[in-house]
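Right, one structure below, let's go through it.
A protein chain is absent from this complex, but the other protein chains hold their places.
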Amino acid sequence: MKIKKELKKSEKALAKLLSSDDMKTLCFPVAGKEVMLVFLDGLTDKQAIGRQIMLPVKTLEEVSLESLEGCILEPELKRLSTYEEIRQEVLLGHTVVLAEGLDGAVSAAAKKFEVRSVAEPPTATVLQGPREGFVESIQTNIGMMRRRLKTEDLKFEQFNVGKYSSTAVCVCYIDGVVGKGLKEKIVKKIKEIDIDAVLDSSYVARFLAEHNTSLFKQFGSTEKPDIFAAKILEGRVGVLVDGSPIAITAPYVILEDFQSAEDYYVSRYRASLGRIIRLISIIISLLAPSMFVAAQLFHLQIIPLAFLLTIVNSIKGIPLSPSFEMFFTLLIFEVLNEASVRMPKYVGMVVSIVGGLVLGETAVTAGIISAPALMIIALSGICLYTTPELERQFSVVRVIFLMVAGAFGMYALLLAISAFFIYLCAFENYGTPLLAPYAPMVPKDLKDGFIRKNQGDEVLRPVTFKSPNKVRMRLRKEKKGNGQ
Amino acid sequence: MRKKTGVKAIFLGMLFCALLYFSNNFGLIDIEKTAIITAVGIDLSEKDPEEYEVTVQIAIPQASATSQDNEKAVLSAEGATVSEALHQIGDITGWYPNLSFCNLIVLGEEMLAVDANVCLDYFAKTLKIQYSACVAACEGKAKELLDAITPLDNISSFAIQKILLKNPGMTSDVATVNIKNFSVGYYSPSSSAYMPYIRAVPAGRADGQSGETGGGQSGAQGGGEEEKVFDASFTALFKDGFFVGMLDDHETKTFNLLKESVKENFLIVDDVEIDGMKTDYLLNVTHNRCKMKLAVENGAPVLRVDARIFARVEDRSTYEKREGLQSNALMPEAVARKAEENFVKYLSSIVKKSRESGCDVLELDNKLYRFNNADYAALREDLYERLQLDVRVSFTGAK
Partner (left out) sequence: MDNNDNNHFRIRNVCLFFIAFLPATKIFLLPHVLARAAGADMWISAAVNVVLDAITLFSAFVLWKRYGGKDYYEILTLNIGKIGANIVYAAYFFYFFFKAFTLVNEQKLYVERTLYENTANFFTFLPFFVFCAYLASKKIFVLGRLADIMFLCTAIGLIILYALAFSNTDFTAVLPVGASGAGRILKGSFSALNWFGDGVYLFFLMGSVPPEKRALGKLLPSYFAAGLFPVLCMLMFYGIFSSVAVRQEFAMTEIAKYSVAINNIGRFDYVAIFALLFTGAAAMSLPLYFATECVLKIAGIEKRAYVAAAVSAAMFALVTLLREHYATALDITVGATAAFYLAMGNVVPLLSLFLKRGAKHAEENGR
């Protein structure tokens, strides 16, 4: 509905469109005409409204849209022509200026709301390297990216998604580096999102995923702007969502969750060792409980005799069968895990200690579970946290493997692992295989695989992401005798 | 729709798995109901010599809370076949006999009078036991051997296995053999095999000396109270599954030196005369290189043995101040010569025993077949009778 010249009608229309107690209107006379400010309490900077809007407007001798635009001391000004636009602007935290006799309005971005300050993200702590993390404000996040990539090729395309939340979702990429067609696919999918509200980046990720029923994630995620920058420099597309500190990137390969931010700031030997340890830890985490149960139930002969006697020593008198015992121990561990996340900080420590001592130590002493089972589950749990990004998926896979091994034995477990690999090999998102660069093997990309090569060898961008700009580093060779 | 079908299929599959998982597969054999058999002993039944008395030694783990060592249970049963007897043991105990951890099969002395392969073949054919389990014969009854109390371990079969498998490759005191080796020997064209001969001696008298060479009465055993240790330095020879002879400890060592590369082996060289004084020397063989080659020359088989044995003097029975100044790495010439003489003597003795017993312990029949195939048919019947020895042996210390 177009803006009426009568201010009272505008006031009524806006009261209908935005009937909420936090919507404020402020009227004051300027050059014989009534001027009205509309804003939302809690989202606006009232000092800025006073200094940068009211004060200069009051000095006007003539009230018009041009004079309003000329005098308001705010960099982001927008001329509005409908009440719906006014509503949209006000909901974004902007202040809208209307005047008697004007069939338009001016919006000024005098926003101010409380956001978390930039700090080290709790999910990605490093000993070496930057410690900034994304926050909930998309503007701040965009600013952090601009600070890192000072190039005109860094593009942001912003969309408002969510019927009620109108959340700012920003697609971020480097023009000329991003994989062909990738950005267009993502933008198309974002535009197709029709949802009540987007409260977190994971909402967007779910809509952008190509396989909705898959257990595995299809987007990389990070809270760190340096990692985000590194990913989009490889040809990926990043998505920032207002209200969420987690940025998502696509396409996703599982290798990136084995790579830590610190790997690029320490020596490659240390980085390689870390990655291999993470890989081994995941394998132990997934297989230790299931292999232990399978060996006890079906394949005693593969256990060395001395170890077997130790196991039988430990399980004498345990009332539960090995399968039940392992499941029960795993359940206790998962309960502790959930409780420690949900508990308030003050009692979290106490619960952890009591849970560990009571449920662990006492259960073994009471003969409800055996020490080897407890040790296996504890080891499995700790190993899983070497790659926290994969924890959610692999904890489910661990239970599946345990069930299969306990039901059918080691051979079925091997089949399950094989089937798991088949699934991963067949899995692609946005044309990128999940297991790249190992399956399919892309020799050029293996330089940043589990064994990290010299950073000086990473001359080309990863082939996996099909970037049109293949070269990312040029090494200057010194010419002999030229002194260059 | 297809993906949802897939998810439903996985869900149903997991339900099925869970059913089997939590029901313990509708009755799997519990680990606590499994008898972990560590050794099997076979004797002839006293009631019926046509039957076997099979003795098993079962390891019984103690609860870790009690901090006690593992115990053993020794149980016997009789049957017309070995497997029948084993199943009877399962019946009387209620345990499921698990032979996967059985690493020792002992044949009692009485078994040496019958075809050993008849009972050992069960172990060679079944998949329940490891083919790498050691096989040995023993003085007296295998049951008594397994029941013996030894200071070396709570479970006597572990103590015996330590001797049989003592750092293989590092010693040549025992001619260790497993089921596979025995079967391969038995089914080879010469049908010859061997196995160590174990004697239990009182722990206070662990000198390994016995005037008897098998087939005779056993030593001081009986009354399970006396602690025993085990000596496996003799080797029983078999032809067509029957016991036909015995190699003594010196011959066994010589045989092992020929067969394998050893480290840390000790040889006694007796009565070496140096400067009018007779001294016994103990040599430490650090490594050896021995080759045996069977050639046919002028229609006669010639066994060429080229043995280079590197040793150092470890100890001596007398001490002379002058000698004490010498490095142990240097071996006196006389010692080396005497050691070489002994080597030739024991090797000749082995050949003689092979000839007399018919047991081709040196596998010359195989060598003839593989390397002199043209002469195989002509020579195989009287190979040992016509065999000539050409031995070149040198004992060397540091130079």
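Just a few scattered comments:
Chains: A and B, in written order; residue numbering restarts at 1 for each.
Criterion: contacts are C-beta pairs under 8 Å (C-beta built on N, C-alpha and C of every residue); 3 or more make two chains touch, one makes a residue touch a chain.
It should be emphasised that the depicted structure is a prediction, and the values quoted were computed from it without experimental measurement.
Across A:81, A:301 or A:337, the residue that sits in touch with the chain not pictured is A:301. Seen from subunit A, the chain kept out of the figure touches residues 297-299, 301-302, 304, 307, 404, 407-412, 414-419, 421-422, 425-426, 428, 431-433, 435-436, 438-444, 463-464, 466. Listed for subunit B, the residues touching the missing chain in the whole complex are 2, 13, 20, 25, 28-29, 96, 98, 100, 124-125, 127-128, 130-132, 165, 168-169, 178, 180, 183-184, 187-189, 366, 369-371, 373.
The definition used in the following text is that only the chains that are shown with their structure count from here on.
The geometric centre of subunit A is 65 Å away from that of subunit B, both derived from CA atoms. The part of subunit B that touches subunit A in the complex is made up of residues 3-4, 6-7, 14, 16-22, 24-25, 28, 30-32, 34, 36, 38, 59, 61-64, 70, 98, 100-101. Taken together, the subunit A residues at the contact with subunit B in this complex read 211-213, 296-298, 300-301, 305, 308-317, 321-324, 327, 371, 400, 402-404, 406-408.
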